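With one protein chain removed, the remaining protein chains of the complex are shown where they sit.
In this document, chain identifiers A and B correspond to the written order of the chains, with residue numbering beginning at 1 in each.
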Amino acid sequence: MHKLVEELTSAYAVSGDERRLHDILRSALAGITDEIRDTSLGNLVAIRKGRSSDHALLFAAHIDEVGAWVTRVNDKGFLGIHCTSIDGRIWPGLQVMVHGVRPLPGIIGLKPVHVMTHEEMDRPVPDDDLWVDVGLPREEVVRLVPVGATVTFTAGVMNLMNDRYAGKTLDDRLCAVTLIQALELLRDTTLSYDLIMAFTVQEEVTGYGAWTTGWCAHPDVGIAIDVTHADTEGVPEQKTVPMGGGPGITVGPVVNDHVLALIRRSAKAAEVPTSDETCMAHSGTDADDLQLVGAGIAAGVLSIPLRYMHSPVEVADQNDVDRAARLVAEIARQFDTAFIGELYGTEAH
Amino acid sequence: MEQKRIELLRKLTEARAISGREDEVAEILRAELAGHADTVERDAIKNMFVLKGMNKPGPRVMLNAHMDEVGLYVTHITKEGYLHVGKAGGIDDRLLLGKKVLVGKDSLPGVIAAKAVHLCTTEEIETKVVKVEDLVIDVGAKSDKDVTGKVAVGDQVTFATTFGMFGDGYFVGKAFDDRAGCAVVTELLRIDWPFPVIGMFSTQEEIGTKGARVGAWRYTPDISITVEGTIAADIGEVKDYQEVTNLGGGPVLTIKDGGMVTDHKLRKRLIEIAAKNGLPWQFKRMPAGGTDARSIQTAKGGVRAVAVAVPARYIHSPVSLIKESDYENTVTLLTKFLADLAGMEA
Partner (left out) sequence: MDRLIRTLTQAWGPTSYEEGVRNVITAELSSLHLENSVDTLGNLVYRIPCAGRQKLLLSAHMDQIGIIVTYVDKNGFLRFGAVGGLDPYKVLGQRVLFANGKVGVIAVETKERKTLEHLSLDRLFVDIGATSQVDALKHVGVGDFAVFVGEPVEVGTRVTGVALDDRIGCYILMKTLKAVAGKKLGYEIYAMFSVQEEIGIKGAKVGAWGVQPDLAIALDVTMCGDTPESAILDIGLGKGPAIKVKDAGMIATPVVRDLLIAAAKKHKIPFQLEVLQGGTTDAAAIQTNAAGVPSGVISVPDRYVHSASEMVDMGDVENCVKLLSAVLLS
C-alpha cells in the first residue's frame, strides 16, 4: 500500500472542507509537478508542463468525502444529524468524528431493547433517531459543535489479505493517490503537452468542483478517475467489475470516442488488464460535468474497483491502484500531436 | 486515574473472548493476580477460581465477574473466501453492518460487508434490517484456499475496537460488559481479607449464565457479589424514566432485574456504606436483564447474592462507554463494604 493511502484517507474533509487536504497534497506533489494552484472553490490543480502548453490533458480525482451534517443538539447534548449518500443502516454502533471547533470523537449508539417497541426493532433506525454521543455536557457541546458541523467515519486503514485494505474514503482519495503515483512514474519523462492533475471538490454533492476546474484549466481532454463497484457477495455480477482485474474503463455517451481509443491503446501498451463498464445519461463522476464545460471537453472515465462504497470499510486492491497509475502515466505519454490530430480531425496542430 | 488501572482496563477490554473461548482473558487475570492467590483453578466449563484464605473463619464471600464478551463466530466459509457468521450472545442485528472485526486465533483483520448504497433501493435502506445470516465478512481473500489454516468454522470474531479516553472523563472501548467487572474483582482480590474469598471469573454468561451455575455449585459461598457492566440508557431521546442508569451516577445496585431480587439486607448495607463514605450510587431502574447472580443465588441451599455494576452506554455493541469516576467509585464502595464485613476499619 502506498504510504499516501493511509495519510490521505485518514484526513477529514467532507464536501466543502476540502482545503484541509491541500497541505498534504502540496507536500506529496512537491518535486513532481511544476506549478500548483488552488481555485476559489478549493480545487487543487497541479500542472506538469510539457514541451508545449498549446494543449492539455486533465485527470480529475475528487477529494471530498461523504459524511453527515449536524442539525441540532438535544437536551442531553447529543447531536442529531442529516446525511445523504450514506446507507443509514451503517451508523448504529459506529465510532465517528465530529468536526466542530476541534475534532471530537463520537459514538452513534442504539437504544437498548427495553426502550424499543416491536415495530421499531424490526426496522432500520430512522435518521431522526440517530444521535451522536460525544461524552460532553450540553453547554460544552453547544460551544464546540455548531449546527452544520460535519460528521465523518473515523480514520484508519485496515490491511487485509492479498494486498487489499479497508477504510474510509478510498472513494475517492485512492484515485488521488493514483494520480500522484502516476506523476512519480513520469518523473523523468518529457511530455508533449501539459498534464494537469486536478484534485476536485464537491463531487459527492454538486459536481461544482469538476465544473469550475474544467473552466479554469480548459483542457482538451478531461478524464475523471473515480471508484466503481467491485464484485460483492450478494450483488449480481453484471453490476460490478472484478476486484484485482485492473481499472475499469467506461463506455457510453459521456466518453469521447477518441479518448476511449487513447485509453484502450494505452492499456495495451502498458499491459494493464481492464474491465469494461457502461453508462448512459450519467457516469456518476466528474466526467459528467467536465464534458459540458464551455464549448465542451472531450471526456473519459477510468475507475478503480471498490467494495462497500460509502461505508467506513470500503475495500480496494493495491494492485488495481498500481495498474491504474501505470495506465494514467501511459495515457499521458500517448497524449501527443498525433492524438491531437485525431481528436480535431487534422493531421498536424 | 492511576495509569496501572487504565492499563488493566485496556488489556482486559482489548482481549478477545467470546463465550466458550475465554482463555485469553483468564491468562491476563492469572498474570495480574500472581502472588495474590492461594490457588487458581479452572473447571470443565473453564471458569477460573482464584481462592484466598479458604481456611479462615467467617462468611465465605464470592466475588464474581464473567470473562466472556458478546461477539460473533464463523459458521461457514464460502468458496470465494467470505465468512458467514452467527451471534455469540445477544446483539442487535442493526449494529453489525460496516464494522471492522478480528477473526480467529491470529486476529485476522476483516470487515463486515455493507453493500454500496448506490446498489440498494430506497425501500431496502428504509425498511429492511440486514440480519446476521445475510451478512458476510470480507478478509480480502480471493478463495477459500486463502484462509485455510488461518480461519476455521467456529472461530471467534470480535469487534476491532481499541480502548481510549473519550469526552469528559469517559473511556471508550468494547466489552466493558464485563471486563469492567473483571477489573474491579481483580483489584479486590489483591487485598488480603480475613474471611475466605472465592474469586469466580465465570464463563458463558452471555449465553445463559452457565459458568456461574456450575461454579457456584463447586464453591458455594454464603455471600456473593457479582460485579457487572450494566445498561445506561441516558442517551439520545430516551425518556428520563427509561434511562435505567446514568453515567456519572455511581455504582449501580440492582434490586430486581429480569432474573432475581437481590438480598435486601446486603443491599441496604451497601447503601449505608456508600452514604457513610460519601460515595455516589444509583439503583438499576428497570427490572430487566440478568446476571450470574441469579444462578449463584439458587445454588444448593441458597446464597445471599447481590449485583453491583459499573454503568455503561451501548453494551452488547461494537463500542461502548463508561465513566472513570463510576469505575473508581465501584472499587471503593466494594472495598469499604468488604472491610465492613470483616469488621475492619476501612
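Throughout what follows, a residue touches a chain if its C-beta (ideal position, glycine included) is under 8 Å from a C-beta of that chain, and two chains touch if they have at least 3 such contacts.
On a predicted model such as this, the values are computed, not experimentally measured, just so you know.
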Residue among B:40, B:207 or B:255 that touches the chain left out of view: B:255
Absent-chain contact - pick from B:6, B:165, B:207 or B:288: B:288
Residue ranges of chain B at the interface with the undisplayed chain: 240-242, 255-256, 259-261, 264, 283, 285-288, 294, 297-304
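To be clear about the criterion, only the chains that are shown with their structure count from here on.
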Separation of mean Cα positions, chain B and chain A [Å, integer]: 41
Residues of chain B that touch chain A when the two form their complex: 78, 80, 82, 92, 94-100, 108-120, 125-130, 134, 136, 138-142, 146-147, 160-161, 164, 166-168, 170, 172, 231, 233-238, 242, 244, 286, 288, 313-315, 317-321
Touch list for chain A against partner chain B, complex: 74, 76, 78, 85-90, 92-95, 104-105, 107, 109-115, 121-126, 129, 131, 133-137, 140, 158-166, 229, 232-235, 239, 244, 284, 306-313, 315
